[in-house]
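Structure provided below as structure tokens; questions to follow.
Complex shown without one protein chain; remaining protein chains in place.
The first chain written gets the first letter, and so on, giving A, B and C; residue counts start at 1 in each chain.
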Amino acid sequence: MSVNSLGRLLRVTTWGESHGPAIGAVVDGCPPGLALSEADIQPWLDRRRPGQSRHTTQRREPDAVRILSGTFEGKTTGTPISLMIENVDARSKDYAGIAGAYRPGHADLVYDAKYGVRDWRGGGRSSARETAARVAAGAIARLVVPDVRISGYVVELGGDAIDRAGFDPAAIDANPFFCPDPAAAERWERLLDAARKDGNSLGAVVECVASGVPAGWGAPVYGKLDADLAAAMVSINAVKGVEIGDGFAAARASGRENADEMRQGADGRPRFLANHSGGVIGGIATGQDVIVRVAFKPTSSISSPLATVEREGSETEIRTTGRHDPCVAIRGAPVVEAMMALVLADQALLHRAQCGERR
Amino acid sequence: MSVNSLGRLLRVTTWGESHGPAIGAVVDGCPPGLALSEADIQPWLDRRRPGQSRHTTQRREPDAVRILSGTFEGKTTGTPISLMIENVDARSKDYAGIAGAYRPGHADLVYDAKYGVRDWRGGGRSSARETAARVAAGAIARLVVPDVRISGYVVELGGDAIDRAGFDPAAIDANPFFCPDPAAAERWERLLDAARKDGNSLGAVVECVASGVPAGWGAPVYGKLDADLAAAMVSINAVKGVEIGDGFAAARASGRENADEMRQGADGRPRFLANHSGGVIGGIATGQDVIVRVAFKPTSSISSPLATVEREGSETEIRTTGRHDPCVAIRGAPVVEAMMALVLADQALLHRAQCGERR
Amino acid sequence: MSVNSLGRLLRVTTWGESHGPAIGAVVDGCPPGLALSEADIQPWLDRRRPGQSRHTTQRREPDAVRILSGTFEGKTTGTPISLMIENVDARSKDYAGIAGAYRPGHADLVYDAKYGVRDWRGGGRSSARETAARVAAGAIARLVVPDVRISGYVVELGGDAIDRAGFDPAAIDANPFFCPDPAAAERWERLLDAARKDGNSLGAVVECVASGVPAGWGAPVYGKLDADLAAAMVSINAVKGVEIGDGFAAARASGRENADEMRQGADGRPRFLANHSGGVIGGIATGQDVIVRVAFKPTSSISSPLATVEREGSETEIRTTGRHDPCVAIRGAPVVEAMMALVLADQALLHRAQCGERR
Partner (left out) sequence: MSVNSLGRLLRVTTWGESHGPAIGAVVDGCPPGLALSEADIQPWLDRRRPGQSRHTTQRREPDAVRILSGTFEGKTTGTPISLMIENVDARSKDYAGIAGAYRPGHADLVYDAKYGVRDWRGGGRSSARETAARVAAGAIARLVVPDVRISGYVVELGGDAIDRAGFDPAAIDANPFFCPDPAAAERWERLLDAARKDGNSLGAVVECVASGVPAGWGAPVYGKLDADLAAAMVSINAVKGVEIGDGFAAARASGRENADEMRQGADGRPRFLANHSGGVIGGIATGQDVIVRVAFKPTSSISSPLATVEREGSETEIRTTGRHDPCVAIRGAPVVEAMMALVLADQALLHRAQCGERR
């Protein structure tokens, strides 16, 4: 029942603040015998790592992960895997000037309302830094479901959507935006430069597709695969919406338009003629691609002045001058992938528990 | 870890199939001493009850709830509250004709893939009938958070949105659509009649607002209030998307546009100048209205022929002739309210556990 | 996190008071495809049923179980199984005379302290009647682990222990005490008659052995098989102690005496030369018999006068005149078996989840 834990059987507990000595995750329930070393995790962290272009925060974190437990001779033992990432480049003094005022759109106000604590150094526990622990844990989850391929990318930035006709999987890692459409990536560069110069920020939409998810993963009613995905995605900082398959567009379609009709597949299994459902019906995977779209709000930390109040009540204006991502959604793409991996791995184990391996 | 349970401290477990003898819920963790009788639950069930207009399924269920445990002399005792609703008007033979074929958009295919069981009578556990148990449990949740007011209504049907300028709370219960805009309600009547005659169905969007949620409810990282809401909403049948506050529109706004600036309120607490966040930041309530929007796909059961396959593999066409809602989202409005109540009540108890009552 | 639930993957939630309309259990997580009807559960309930000899309470309850969900065509579907047992012979007026006073050794005082509720009718939720729901759920658990054989019996009553040399499995169900030693059963008959006539009651020790538990079930550290068993047994009414294997005697043995040495078995697996550990080491099954012993205190309800206080504070004497078991431990034997089955089935699924079926 820890609110800092995710998952039922592959259970991840993360800890750490952006300006403390370290952050980390404990991954419990991992099957034994999987080959695992830091080298299996680091590349995913590197993808998410800040400071790799001018479009992400200039905080320089090596994000080097250490495995402190749960492996022996290069394999998982079945016991908890403790992961730790040291915080190297925290500059708490950047925040001293804003220690008294609540930053609009930030969690400092509500943490204070809840806990009576005003930790003014960075975002504390609510910082996007926490997502590094998710990505590290997600790397382990990928090993639990090796036949699943997961791809996350940005499909819309600042209201400018990609052209689906120009979708090129190879482009995703070839630009700083995880953008599958090279033409859009060029436009976004200009959009984001303009926003940054203007002391502003932009939101974006991340799409994530998981292929190779077998029909049957998932569960009814409250433990639905899509309900788990929705919770996992909305738990990411700055996320304000999530869609499965056609999402809100499905609410505008008719029943006939929205039907995923079926024919007999060459393998004897049903072959779908469409995937409006996004690979999940009744909370259970259909065997088609699992498709999720996630809306990130624009970064709340902007250098334009905003009206706010001090802790003790007086009114003031605030300009947030720390180092921030002008569009958090960009680095959100690897995080969305990690959450997808964590949810699928957990549901895979849950399915095996109840239904065994034969099915 | 039951997949048929929801909530951490106010924990609801639902059971039952649409064509079994009964459905029900066990509500554990309810505070003691709350006045509770069937009369506190029945009105909410009546609101959701089918067969009240031609726009919902014609299955006639009295949906009379019985409290089997957990109360004494008209008050909750703190022990599990067992609720039971008998199924009265199940007509399994309506389904006999489609027993062999999988209905597109329905869970019968995936239940079979998962469990190896083909229960052809109605939707079994995946039927919207299960939501009656949610509404009953939600009525108890409302008693746990008596200062919270919850209002759910349909804001868009078949792609036709309400006019926010014409929003009239009194209209919501005065038409068969839970529609706050009387002009839209008239249009929807025609839209839905046309769809039904055409053997088709429509989707819709439900919005739900909770007022009176104190700043501080909610929790960081994975137990976020909005993550819980997202999971709860997506767990409802036919839901394909969820938004908190501005949702996907936030992804199209700039940081300046999306900022909920603050001034000093008359009560000494921060007063917000906007509510783009939908009352939740960092997973914790800000004290503003909590706002959620939920996308329901069109009913999958339509009387138009759809291509599908039989269980044993042969291809066929299916027309679903049982009694169905032409737009499930309509009766979804009371269900969305119930899920809002359940999530808020659970987070209220969770907050009291960790932070006590003073804060 | 429901306190009225047990188990992680095979999750049982029980509800109901001794003097309400019914009691019941919801069993979630049961694997699909298991043959299940009321006839698989009723015999276990009948074994526990009161009123079968003068040595148990004279309350006459048929304890007829109904399955309300989770099966189709005689097999489990994988969805929640709702079980209900009506209360037929509750005589609340028997208790009216003691409504104001707290019965020593009973939970009425502490329920009042906790919940502020004084339900004077029988034991409410703390009544041994709740254990009928456990036995019903346990019957389902047995189907999940069909290769495990579970035997519970009374080894000591009122301080009079059986003679291990006279242990006869066939005797267990041939006397009213679940006593494997016919000579002891005769003595106990006289002991219990004397106690009852004297307005007194007796305690007893139940032993339970599970054979066929494969090496590997269980888990480290907090989810240990023996920790689960300890919690499950102590959760039974009137239980004040539990031992695994040699239990407290192990604390009096030396390391040499207590060692379960090993030789090579004919099947290539280790063969143990002793079973001091009771089949569990490090929280994980060794493959030997799992052995638990459970201490039941004497029934608290006795007709001898005891000093107590009224709810409003005045001192009084109480003689409990309802219908009660003179030795609750006797009917505890089937309950202990049920708890053993529930814990093993849950750990079996947990093991399959993490380690798969091959191991």
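Details
Keep in mind that, in the parts below, a residue touches a chain if its C-beta (ideal position, glycine included) is under 8 Å from a C-beta of that chain, and two chains touch if they have at least 3 such contacts.
None of the values given here were measured: they were computed from a predicted structure.
Contact with the omitted chain, checked across B:Pro43, B:Pro146 or B:Gly356, is made by B:Gly356. The chain that is not drawn here is touched, among residues C:Leu6, C:Ile140 or C:Ala184, by C:Leu6.
Within the whole complex, the absent chain has one touching residue among C:His19, C:Arg59, C:Arg125 or C:Arg331, and that is C:Arg125.
When the whole complex is considered, the residue among C:His106, C:Arg121 or C:Arg142 that touches the unshown chain is C:His106. Contact between subunit C and the absent chain runs through residues 1-6, 8, 14, 102, 104-107, 109-111, 113-116, 125-126, 130, 156, 158-159, 195, 200-205, 215-224, 226-235, 237, 240-248, 250-264, 268, 270, 273, 276-278, 281-287, 295-302, 304, 306-309, 313-315, 329, 350-351, 355, 359. By the touch criterion stated above, the residues of subunit B touching the omitted chain are 1, 9, 29-32, 78-79, 220, 349-350, 352-357.
Mapped onto subunit A, the footprint of the missing chain covers residues 1-5, 8-9, 11, 13-17, 20-24, 26, 28-29, 32-33, 66, 68-70, 72, 75, 77-82, 84, 111, 114-117, 119, 124-125.
Quick note on the criterion: only the chains that are shown with their structure count from here on.
Taking the mean Cα position of each chain as its centre, A sits at the greatest distance from subunit C.
The distance from the centre of subunit B to the centre of subunit C, each centre being the mean of the chain's C-alpha atoms, comes to 39 Å.
Each chain gets one centre point, the mean of its Cα atoms, and the points for subunit A and subunit B are 26 Å apart. Residue numbers of subunit A whose C-beta contacts span two or more other chains: 1, 9, 220, 350, 355.
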